[in-house]
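Single-structure report; data block below.
With one protein chain held back, the other chains of the complex are shown just where they sit.
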Amino acid sequence: MTDFLQLFLSGLATGSIYAVAALGFTLLWQASGTINFAQGEFVMLPAFIMLGFISLGAPLLVSFVATCAVAVLLLGWVFKRGIADPLLRFGMMPIVVATIGLAIAMRSGIRAGFSAEAHPFPSLFADKLFNVAGVTVTLADVGTLVLSLLLVLGTQAFLAKTVTGRAMQAVAQNTDSATVLGINVPRMILYTFAINALLACAAALLVTPTYLAKFDMGESLGNKAFFAAIIGGFNNSRGALLGGLIVGVCENLAAAYISPTYKDAVALVIFMLVILFKPQGLLGKKTERKV
Amino acid sequence: MNRNLLIGVVALAALLIGPPFLKNYGIYLLSYWLVFVIANMGLNLTLGYAGQKSLGHAAFFGIGAYSVAILMKAGFSFWLGLPVAVIGCFVIGLGLGFPALRVQTIYLAFATLGFNTAVWLVMRNEEWLTGGTFGINNVGRPGLFGLSLDSNLAYYYFVLGVALVLGAALWGLLRSPWGKAFTALRDNPIRAESLGVNVQAYTLLSFAIGAAYAGAAGALFAPLVQFVEPAPFTVAASIMMYLMVVVGGPGYFFGPLLGSAVGVLLPEWLRFAQAWYLLVFGSAVIVLMLWLPDGLLSIPDRIKARRMSREASAARAASAKALGAHS
Partner (left out) sequence: MQPRHFIHAALACAVLALSNGALAQAIKIASLQELSGTGATVGTNFKNGMDLAIKEINAAGGILGRKIEVSHADTQSNPGVAKGLAQKAVDDDVFAVFGPGFSGSILVSMSETKRAQIPNFTGGEAASITQQGNPYVFRTSFGQASSMPKVARYMAQNLKAKTVAVIFVNNDFGKGGRDSVTKALDALGAKVVADISTDAGQVDFSSPVLKAKQSNADVIFVYTNEEESARALRELRKQGVTKPIVGETTLTSQKVIELAGDAANGAVAHVGLTTDAPIPNMRAFRSKFEKEYKYIPDHNGIKGYTSVYVMKAGIEKAGKVDRAAFTKAMHGLQVSAAKEPGVIMDVSYDDKGDLDRESFMTEVKGGKQEVKETLPALGKK
């Protein structure tokens, strides 16, 4: 039983990271129809930027804040104006391709310009172990889980309770009506991109100590984030959290009890089942197709 | 139209006459390119003409390659492997398409992505069947009517022949009413349905035919590289194929030729940049999407469109002046 709990708790910690990445992905899609295939790389880049600041002597949290600023600029504003805006009116395909190209470029840029190897990353949490009812948990596991939960719930609260947040939701649901109501749509969309950038930075801070900073760390993270977002439900941000946790936990359990070689298949199977039987996701609402 | 025909004839001539003058590596590269052209023709049908966003094409490519490799290792002839690959992929395409195509665009992309990962996992784990990560080595090359296709040059001509046959078949398909139905599907599926086009059936068909082409390409790939392992059939490979079609120009018949050249030959030419060539490639894709979202082959159309609009506004200005002169 303790084994099961051990796996479950590790899975929650891993899953909460997927959730944070999935959340940003969902928000971008909802607000602007941008499918960001470079979401994983959006987590990878801040990790390296933080390492850069740290090597200049800044302490971890200061680097984090500085990186957030840089990320909002690059991954928020530049991304929106440079890629998303010009391409969105051509439909979904060009932006999918452009973000795929962006992912490749970012990966190779870091690999060629910085290093092909993995780098250690300082953890936000001290290296402490707790023993709770026979299960060993690190401070990092607990901390990651708690912080991710706070981020997701915080974002939800922002969207639901503040005026700006509600305006962003309006834009996501019906851009034309939002414009008619006098909402500054482009600015709301910009805020969405900025929030995505911030979430990605936070994910980087939480996940890189375990993943290690490497140019390809974004690949599998991005994939899991997509699956988590869809499993949880695309039009509901709490869905991202649920989806992420489900993926994280099930992977671990499957690796231990079913087959380690088919671990990756777990997220897939859940995903395929969800798509076939509940395409709007576990927590999502059905959307009508526009003619 | 005549100019296009001339270009086509010249290109064909180059492909037929050029290779004996190239060294081994050049011939190998051309064969590699042609194999991808075949696979991408299939994807172009699915993606470019029918508008189905499939991100799992490399899975069918791999199934084709492994079918041939496994059968040949078991002692069967390539000529059994090839139809097995093509028909097998067609059937699997139908099977996958049936549930998957009921979901909307981006969900289809993810579903096919999932399918690809699943297939890759099987290829990697089921050692008894596929050799797992060790793969299947020393796949032989077939013989045709007694002629051995062992040499690089001979095999190249064989691949070229198959590519031409399959290309002609696709051309015929697109000129037929079926082809019109596919295009209707891409442009506005709901309107097409209201006009009586059986959306489900045609979508499924475009998907399955695309898969069959990938299977054929895979079947040719195995004896070309003579070593089959899971690595060339990952999701990353599917994404590259998708890029090749989009860059070439989805919905343009010759798109795959150009796109595959970009995907297979360009890394060779960019070799001087070595470590940076993927960065250049990725950035080039972004820039391409910004300037030419319809792919490279849309350049002539754009020039034409711009010329026409310029003529139209000149005509308008002229007639406006004429009118103004009267009043």
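The chains carry the letters A and B, assigned in the order they are written, with residues numbered from 1 in each.
Everything that follows uses one rule, which is that a residue touches a chain if its C-beta (ideal position, glycine included) is under 8 Å from a C-beta of that chain, and two chains touch if they have at least 3 such contacts.
Remember, predicted model here, so these are calculated numbers, not experimental data.
**Q** Which chains here touch the chain that is missing from view?
**A** Computed over the complete complex, the missing chain touches A, B.
**Q** Looking at the full complex, which residue from A:L74, A:L88, A:L147 or A:A256 touches the chain that isn't shown here?
**A** Within the whole complex, the residue contacting the unshown chain is A:A256.
**Q** What residues on subunit B make contact with the chain left out of this view?
**A** 23-25, 28-29, 32, 124-125, 132-135, 137-138, 152, 225-227, 229, 231-232, 271, 274-275, 278
**Q** Hey, which subunit A residues sit against the chain that's not shown?
**A** Residues of subunit A in touch with the missing chain: 3, 6-7, 10-11, 14, 108, 111, 116-118, 120, 127, 129, 136, 138, 210-212, 214, 216, 220, 251-252, 255-256, 260-261, 263-264.
Methods note: only the chains that are shown with their structure count from here on.
**Q** How far is the middle of subunit A from the middle of subunit B, if each middle is the mean of its Cα atoms, in Å?
**A** 32
**Q** What residues of subunit A sit close enough to touch subunit B in their complex?
**A** My answer: residues 35, 83, 86-87, 90, 92-98, 100-109, 111-113, 223, 226-227, 230, 261-262, 264-265, 268, 271-272, 275-276, 279, 289, 291.
**Q** So in the complex, which bits of subunit B are touching subunit A?
**A** 53, 99-100, 102-107, 109-111, 113-114, 117-118, 121, 124-125, 190, 235, 239, 242-243, 246-247, 250, 275-279, 281-286, 288-290, 293
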